[in-house]
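With one protein chain withheld, the remaining protein chains of the complex are depicted in position.
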Amino acid sequence: MQKPVTGPSVRGSMLTDPKIRAWAFQILAVATVVAVGWYLFHNTQSNLAQRGITSGFAFLNNPAGFGILQSLIDYTEGDTYGRVFLVGLLNTLLVSVLGIIIATIIGFVVGVSRLSPNWLISRLAALYIEIFRNIPPLLQIFFWYFAVLRAMPPPRDSHALGEALFLNIRGLYLPAPAAADGFWAFLVALAIAVAGCVAVARWARQRREATGQRFPVLITCLALLVALPVLAALVAGSPFTWSVPTLTGFNFRGGWVVIPELVAITLALSIYTAAFIAEIVRSGIQAVSHGQTEAARSLGLRPGPILRLVIIPQAMRVIIPPLTSQYLNLVKNSSLAAAIGYPDLVALFAGTVLNQTGQAIETIAITMSVYLAISLSISLLMNWYNKRIALVER
Amino acid sequence: MTDNAKNHTLGDKLMIELQGVNKWYGEFHVLKDINLSVRQGERIVLCGPSGSGKSTTIRCINRLEEHQQGRIVVDDVELTSDLKHIEAIRREVGMVFQHFNLFPHLTVLQNCTLAPMWVRNMPKREAEEVAMHYLERVRIPEQAAKYPGQLSGGQQQRVAIARALCMKPKIMLFDEPTSALDPEMVKEVLDTMIQLAESGMTMLCVTHEMGFARTVADRVIFMDRGEIIEQAPPEEFFSNPKNERTKTFLGQILNH
């Protein structure tokens, strides 16, 4: 990075010493910031005093007294605002993680399709990208929520997929697994299979390097991962009992229910972010020059290894930094959930809690700090990663 | 060195044979009825103005480009769209590019061991021994642990030659290997190529280095507008070109 060459350091004026000027300027700037800060603080103090609001974080221990639509941890109306914060944070993280996973899958598929030699596929991918990245995400959320999910039939007329999956105005009903007799045997078998895969992969690599012989690692691992748990289930009995949602009266009982708010926001954010990820993937792959592929081909490498050993390692260096910033955008956009009443951090804390307690400064500050903490820690991680993978140049 | 380079006998075996090869880019007729036979150990220099089809010709030999008509036979295997044949031929044909095309994310050593390990299933240690052997031959073993970005252009091109040699090819193709280099680096690459020629490698070089052609080539081929216009041993080609186009071209390239 080049150092900025700035005026005072290259100017040769005798009247003003650039160093003193710089000091004066900085002191002035700091003083202004402090003065503005103090002014705002002072106003806030007197405003709060007048409205009879006591500042501080003591309210976090008060009971909240309201119900929450969806919570990943146990929550009742009598719990504290502190617990509400936790519920909101977890709900935000849930949407973010789901969104990131789905957006990454769609984004990579669309991005690779964009480069397909098949003209139709490539056009379809372009169409997807151009449509979805140019429509505001909030509009997409509203579309899925109000125009699609709110227009779903009542439970009795649910759209059903087989006898286990139901979609209606109250949400998406899925069968839920619960541990049964064979659960522990199943878990142990799965763990052994995973450990076995790692061991096989390491052994295969060492053998390949030592003797040049290949071993079909992928197929072996898949076989292990399927066979061992199935075997365990046969010996020790079924690992799960499935609680299938069933219609009783006017509603479904049993199973998992995914509330429509969560479906809408996850769907909309994944589809929106995927359009950007697709562009990133496309440009990342295109950044690997054609000469690289030609060189690899002329060495006799097959398409599989070319992709794995030459193209992907280089494309990922280009893809990962902007990809992370898209992930960050998705986390920040998850706050749009507030607009349709999904109980995320913003809706619960900067919304309901603020309205109930009037602790505007504290709630907004806490909410913003969470996003800031996420953003900054990911940026730091990114900078570290970028330094690590930067190509060595002269 | 010059005498050494020329004193050799050609094998009887035909390594490369092109019969009536035609190729189009869209509507553009780039290769017109190319016929060419290369014997084992033969060194051929292809020259001609840009866009004359010389690079396309050698890129057809390892199927980086697809020809649409005619036959190409390399080491008794005919090039068709059959992937097995293409892979078999690419294993035996090494190629060096104008812009080196080294893999920037791998060290020099890894660049050299990649293909032997993944194509020839060579154990890692053996692949590294082979790689070091060829890096010594191109005289840069001390750079093995560095990344391509840390080397000069000449060094990079020598690594590219070593990388191709690590596959122990029977034929080497050179696509303008010195034209992206600074003038002071051309010699080190040409010296490496001359040394390679001395070892009896079958070579096809697209190059405008006429000194190299004089020293090393058994035959110089002049191409223009997708056709082979003239081919002759270098002494005859340079002193007594039979064709007017050849003469004009030589005039342009030698007198500037």
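As written, the chains take the letters A and B, and residue 1 is the first residue of each chain.
One rule holds for everything that comes next: contacts are C-beta pairs under 8 Å (C-beta built on N, C-alpha and C of every residue); 3 or more make two chains touch, one makes a residue touch a chain.
The rule is simple: contacts and distances are computed from a predicted model.
As stated in its UniProt record, the chain not included in the shown complex is "Amino acid ABC transporter permease", which appears among "Fe-S cluster assembly protein SufB", "Aspartyl/glutamyl-tRNA(Asn/Gln) amidotransferase subunit C", "Amino acid ABC transporter permease" or "Pimeloyl-ACP methyl ester carboxylesterase". The omitted chain makes contact with just one of the residues A:146, A:256 or A:384: A:146. Among the residues A:35, A:115 or A:131, only A:131 touches the chain that is left out of the figure. Residue-wise, the contact with the chain that is not shown comes from A:335, picked out of A:80, A:220, A:283 or A:335. By the touch rule set out above, chain B reaches the unshown chain at residues 22, 24, 26-29, 32-33, 68-69, 224-225, 227, 229-230, 242-245, 247. Interface with the hidden chain, as seen from chain A, comprises residues 1-12, 22, 25-27, 29-30, 33, 40, 43-44, 46-48, 50, 116-121, 124, 130-131, 133-140, 142-143, 146-147, 150-151, 332-333, 335-336, 338-339, 346, 350-351, 354, 360-361, 364, 367-368, 371-372, 374-376, 379.
The criterion applied here is as follows: only the chains that are shown with their structure count from here on.
Between chain A and chain B the centroid-to-centroid distance comes to 50 Å (mean Cα coordinates, whole Å). Residue ranges on chain A touching chain B, taken from their complex, read 208-214, 289, 291-292, 294-302, 305, 309-310, 313-314, 317, 391-394.
Residues 62, 64, 87, 90-91, 93-95, 97, 99, 101-105, 114-115, 117-126, 146-147, 149-151, 160, 163-164, 167 of chain B are the ones touching chain A in the complex.
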